[in-house]
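Shown here: the complex without one of its protein chains, the others still in place.
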Amino acid sequence: MAIAFDLAAQTVQMFLVLAVAPFLLGVTRMVKARLLRRIGPPPWQPYLDLWKLMHKEAVLAHNASWLYRTAPYVIFAATWVAAALVPTFATGLMFSWAADLIALVALLATARFALALAGMDVGTAFGGIGSSREMMIGSLAEPAMLLVVFSVALIAGTTQLSAIASHFIDAHVGLRVSLGLALIAFVFVAVAENARIPIDNPATHLELTMVHEAMVLEYSGRHLAMIEAAAAVKLVLYFSLLSCLFFPFGMATADQSLGPLTVGIVSYLGKLLVLAILLPIGETAVAKMRVFRYPIFLGGAFAAGALAVFLLFVSRSF
Amino acid sequence: MSSMSFDIAHLLAGSILVLSFVLLYQDRVSAVLNVFALQAVALSLSVAWQAAIQNAPHLLVTAGIALVMKGIVIPAALHRIVRRLGIHREVEEVLGAGPTMLTGLGLVALSILLVLPAGQNVSILVREDLAFALAVILLGLLMMITRRNAVTQIVGFMSLENGLVLAATGAKGMPLVVEISVAFSVLIVLIVFGVFVFRIRERFDTVDVGALDQFRGEQGERL
Partner (left out) sequence: MPVFVGIWCVAGLLAIAALGIAAGRSSNGRTLVYGGCLLLSLAGLGGALWHLVSGQPAVVQVLPVGLAGLGAHLRFDGLSAYFSIVINLGGGAASLYALGYGRHEEAPLRVLPFFPAYLAGMNLAVLADDAFTFLVAWESMSLASWALVMANHRAPDTPRAGYIYLVMASFGTLVLLLAFGILAGTEGNYSFAAMRASQPDAMSGALVLLLILIGAGSKAGLVPLHVWLPLAHPAAPSHVSALMSGVMTKVAVYGFVRVVFDLVGEPVWWTSLVVMGLAGITAVVGILYALMQSDLKRVLAYSTVENLGIVFVGLGLALAFRANGMGLPAALALTAALVHVLNHSIFKSLLFFGAGAVLVATGERNVERLGGLIHQMPRTASVMLIGCAAISALPPLNGFVSEWMTFQAILLGSQLPQWGLRFMIPAVGALLALSAALAAACFVRAYGVTFLGRPRTAAAENAHETDNWSQGAMLTLAALCVVAGVLPGPVVDLLAPVVQSLVGASLPAQTFLPWASLVPVAESRSSYNGLVILLFLAISGTLAALFIHRLATRATRRSDIWDCGYPDPSVATQYTGSSFAMPIRRVFGATAFIVRESVDMPRPGDTRPARFRIKVIDPAWRLIYGPTARAALKVALALNRFQFLTIRRYLTLVFGTLVILLLVVAAWR
């Protein structure tokens, strides 16, 4: 019985992240439109877009290979699995031990690997430029992300996401400059990884500064739907990771009966909504960067992460 | 000491260090000045908090001096200078941003490495303050040597002085006389620098201190 309940909670979580992802994307787009004094589409527009794309015929270039056709499913699956392993409304989900924070980051790297290869498959300049830049951003973001992992793991004594969340809920952690710095570094990395302004502009086409959109330029129909869905899920994943690592309150920990679970789901959705509103506000406040400013942006994230680790050494008397 | 008061002291001292980094990270002169003002505010808050937990009211004077002089007067004066001179808004760096940041991180690690093992028998807060203060001082020096512009060099110098104050307050207070004389000397330095900057500008049409090199006496002998 307990196993069935656990399995159900895990399944709910998997489909929850999938179900809310397009809505959150819609909310960010709507808020952004309002900030720019446009009306903008309603928040459920991404569902309609995905539905439309899924039913369209997929147009492939003559020389597109099997890799090009399977990559969207690999990208989607890797992102979805990663999102399913982040504790969202309850800790100790059935499979959350299968991958810790490091493995989660690596799963996203798998998705990125597949996407970058797919961008190069047809052999266009746009796809190549996107892949090349995506891999550069990834290689700059990953060390910063590792330092975030490091500082969080030093405080909680584990890299297991469920255990980190429980530790932050139950134990007294106090006001830590390190956590603040880790949060800053995490936000920088998340902005870069999700292709948001100032690193990349999700609303642009035909511009030499685009990264993510350049890679998926040749995709259409159901393949594009998969990639768009994966991008939405990835956004939710980073939101969930942020709330799990830095704001875990409201999560159901020891007592996993229906009451705390409901509280957990409601507070989780609330946190997602707040983040989905904050993101476009931040995006409207800054301008898109030149490509060769990225290292400085991500270098800032790296410095913040490294400082976070160093300050932990000082304030903790081991 | 209660954990709450430690946490707040830790937060304030840590934010001074972080702001030193932010100073290094900035690439516009006006942003540098604003961050410097913010650092002075953080410093005065930190000193005031020390005054409260150490029961040392004279530290409040220090905090006040920091807030008024370095938080308001000096940044405003520097803003004025920058505007009057119309000097480049971009900070000119000798070293690229990446290497500067890495060097800065190395300096922080070095100061923690130096202070922490040395002070095993004092309280954690004092150790921490000393480590942060040393780091702020080194970062101030780094800023002075990696920037070409005279205004940013002044800021680097004064952020270095913030580090001195942090160290002094952390170590159970310093006499008020010392503090006042330090503040006074900083003011004098500001005036000297200010005059200096104007003179450089008048002579050479730039505040890039590199331009001064051409007029050094030894140069002829080296050639």
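Note that the chains are named A and B in the order they appear, and that numbering of residues resets to 1 at the start of each chain.
Methods note: a contact is a pair of C-beta atoms (placed from the backbone, for glycine too) under 8 Å apart; a residue touches a chain by one contact, two chains touch by 3 or more.
Being a predicted model, the structure only gives us computed values, none of them experimental.
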item: Of A:120, A:169, A:263 or A:277, the residue in touch with the unshown chain; value: A:120
item: Selected residue (touches chain absent from view) among A:16, A:31, A:145 or A:242; value: A:145
item: Chain A residues that touch the omitted chain in the full complex; value: 54-63, 65-67, 73-74, 76-78, 80-81, 84, 95, 97-100, 102-103, 106-107, 109-110, 112-113, 116-117, 120-129, 131-133, 135-136, 138-143, 145-147, 150, 153-154, 157-160, 163, 205-206, 217-218, 221-222, 225-226, 291-292, 295, 302, 306, 309-310, 313, 318
item: Residues belonging to chain B that touch the chain removed from view; value: 96, 98-99, 109, 112-113, 116-117
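One rule holds for everything that comes next: only the chains that are shown with their structure count from here on.
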item: Between chain B and chain A, distance of the C-alpha-averaged centres to the nearest whole Å; value: 37
item: Contact footprint of chain B on chain A as seen in their complex; value: 172, 174-178, 181, 295-296, 299-300, 302-304, 306-307, 310-311, 313-315, 317
item: Interfacial residue positions of chain B with respect to chain A in the complex; value: 3, 6-8, 10-11, 14-15, 17-18, 21, 25, 97-98, 101, 104-105, 108-109, 112, 116, 124, 127-128, 131-132
